[in-house]
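Notes to accompany the following structure.
Of the protein chains in this complex, all but one are displayed in their positions.
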Amino acid sequence: MATAEQHVEHHSVTGIDNRKLLMWIFLGSECLFFGALISTYLIFKADIPAPPLSFVEAHTHIENGHEIVTGWFPIDRVIDDVYTNQDGTFREVEFAGVLDIPITSQSTFVLLMSSVTMVLAVYGAQHGRLLMMKAWLLATVLLGLIFLGYQVYEFRFFGSEGLTLETNQFGASFFVLTGFHGTHVFIGVLILASLLLASFRRSGLGPEAGFHVETAGLYWHFVDIVWIVIFTIIYLIPA
Amino acid sequence: MATVAGTMAAPTAEGVVWSWLTTVDHKRIGVLYGVTAFIFFLVGGIEALLIRTQLAVPNGGVIDPELYNQLFTMHALTMIFLAVMPLGAAFFNYLIPLMIGARDVAFPRLNALSYWIFLGGGLVLTSSFFLGGAPDTGWFAYAPISGTTAYSGSGMDYYVIGLLILGLSSLAAALNFAVTIINMRAPGMTMMRMPVFVWMTLIVAFLLILALPVLTVALVQLLFDRQFTTSFFLPGGGGDPILWQHLFWIFGHPEVYILILPAMGIVSEVLPTFSRKPLFGYAAMVFAGVAIGFLGWAVWSHHMFTTGLGAVPRVVFATSTMIIGVPTGIKIFNWLSTMWGGSIRFTTATYFSVSFIALFTIGGISGVMHASPPVDQQQQDTYFIVAHLHYVLVGGAIVGIFSGLYYWWPKMTGRFLSETLGKWNFWLMFIGLNMTFFPMHFLGVAGMPRRIYTYDEGLGWEFWNLFASIGAFILALGVLVFVINVARTMRQPKTADDNPWGGSTLEWATSSPPPEHDFDAIPEVRARDPLWHDRDHGLSQPEGDPDEHIHMPPPSYYPLILAFGVLMLGVGPLSHLAVTALGVPVIIYAIWGWVLEPTE
Partner (left out) sequence: MSHGGSHAPHAQEQHGLTPRQYIGLGIALTIITIVELGASLWVDLGSLLIPVLIVLSAVKFIAVVAFFMHLYYEPQLLTRVFVGSFVLATGVMIALLALFWTDITDLLNGV
């Protein structure tokens, strides 16, 4: 047989299926993609000037002759400081971090669980347990959608607090980095949903079902490990 | 829905046009790449001639300054992304499966997709000339000029979109070739028996796979700066223009090796054949190529010595840049040693390959000079740099590619290019390019800045500028002779036998041109230089069974449709976002059809 795209296993020199090899090399490429985005974020994180210069949204009111400034600081730490204005009055600055770690921890947990459901779907597909495969594929798709829902919520919340792409370097690099991650999740959801739909055809996913689900799973897990890195770098490491 | 998409009948190979539009044959895709890239090479050449005409005499006014800026930018982009890279891809496509004894690449339809996306990206980039002006910021598009619509016109948007589309094409092709080389080798073709050209292709593929995403990120951030008022690279909004330079050159320096390694691979095939001697120091050659691929990642900041990197980074990058000269030197000495004591036949291909060694050495040495930051600071952005890079890209990459064209032409077409015209072609190009680029060293040291629109009399630049401009036209004449040679050759009968030059690699084991299925029987590889080994040991390659039905992947519409969808996605931001919205269903339709299409 000379067809290259099918029956590849018959003449793969390394014993690795062509498509699986392609996926792994592609994931290597993605390492550089997210590496460049994360680098940008970290470079600008070092550049963000100290408060009160960098506030995202500030409300000022005068209280007992003191100027009280409250608002959001990009990084999740509460900042409480008092500055002396030139006219001798005080300027009290109270900032809370805009990042909501409890909420994001929930979405992180959701994505982590989706990796577990994904690997169970792969297990089902590889062992011919089609119902198991379909059930866990469905679970993975749903968890992926829930994660995206959290992300939409977070983006909208930041927007309502005045943090957008244009606000500052934090906004720009945060939205582009997590936005690209979200796009990857979305594409993963589309791939898994397509597999799920196709598995309901009379022919199912065909004789290579295990293989298809496994390769899609590689992509899905990679998106999960990117989030492991992003969660640590953006949410857990303080300013 | 699935059935609707799935019922699109597979194309029948009737009709010349449709058979080419739907082909998944690596040889035909190679030819498409080659012809398209050569046309872009001519376009880039015309841009260069306009530049040289403008600079021929002081205070020239042949073209206006705005167009001049567009021309030097587009000359670089055209030559790098639309000529040299895809000419390399043409050789990969045509030769890699033949050289490793396979019947096609690992993913034939993906291969077709790469070509069609490349064509789309090339057209987007070039069309900018007629749609409001081409990019005009130099090919590396330094921020902040590139980052805001106030300083650079819509041309920059074409730059961003064009390079994103071309990057997608290169990524798909590189993934395909990496998998093909790793997985599709014939029995006995171990890694250390692969022709050096295959090795260089593998290294180029990995460089593309790893470097392109960094460029993609930089381009997307630039796009956001221009379209969504972020400030990644704009100091006014807190951004950092130096970050663009870093990201660009993290991609840009591996890109330099992406351009030159295929030519090095070609020369490593041509010289042994015409010296009738195995390549000297095969393992060292392979190791040097791999070392260049690795070190290419550790030198990017030598493009940025004048940006105030600080003392430590300067020392680090100066050192790494000097080290990368070592594997390059190993290659040069190995080529010389390959010829040493050989029974050399001086064909046109040999001429080009031998001159490659000399010209590339000049370009390499002027390159290592810039490893020294003080020297670099003197010569940064002068014509000295222009001289250096053209010795590497014209004297290196283009001369190597011409060597490959003369060498493999009989294999690809069954016809020999005329050696007489070939020698004319060689000497005109050789004299022309040295006349054009050597005096640029003098001009650079005399202080002439690169990209300058014109210059006054009395600066001492007149003579060498005129000299260089005359040289450019002689170089162009040489290319014209090649075109004439091709036109005449293609009207000759096919006279080439399987192995007219006595080559040692597997592509010479099949007919010229090869059948659609490449080999009647998959070859057996018993040693490096398999055909010479077989000849010396009285062995023969397995014969094909005439009754065997060799099943090749059928042609497909979907690569073309998918590439069109991708093109719509890209054209949207340049015209109307509705085009992007319409592109999405096209892409979804194409992917469904692609997946469900039977490939048996």
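Think of it as A and B in the order they're written, each chain with its own count starting at 1.
Here is the rule we use: a residue touches a chain if its C-beta (ideal position, glycine included) is under 8 Å from a C-beta of that chain, and two chains touch if they have at least 3 such contacts.
Only a predicted model underlies this, so the values are computations on that prediction, with no experimental measurement involved.
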| item | value |
| --- | --- |
| Hidden-chain contact residue, picked from the options A:Val98, A:Met118 or A:Ile191 | A:Met118 |
| Sites on subunit B contacted by the missing partner chain, in the whole complex | 182, 190-191, 209-210, 214, 242, 246, 250, 297-298, 301, 308-313 |
| Absent chain, residues of subunit A that touch it | 9, 12-17, 20-21, 24-25, 27-29, 31-32, 34-35, 38-39, 42-43, 46, 101, 105, 108-109, 112-113, 115-116, 118-120, 123, 126-128, 208, 210-211, 214, 217-218, 221-222, 224-225, 228-229, 231-232, 235-238 |
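Convention: only the chains that are shown with their structure count from here on.
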| item | value |
| --- | --- |
| CA centroid of subunit A to CA centroid of subunit B, Å | 35 |
| Contact set on subunit B toward subunit A in their complex | 2, 102-109, 171, 175-176, 178-179, 182-185, 189, 209-214, 216-218, 220-221, 224, 228-232, 237-240, 243, 247, 250, 517, 550-553, 599-600 |
| Touching residues on subunit A, where the partner in the complex is subunit B | 1-6, 8, 11-14, 16, 18, 21-22, 25-26, 28-30, 32-33, 35-37, 40, 43-44, 47, 165-166, 168-169, 171-173, 176, 180, 198, 201 |
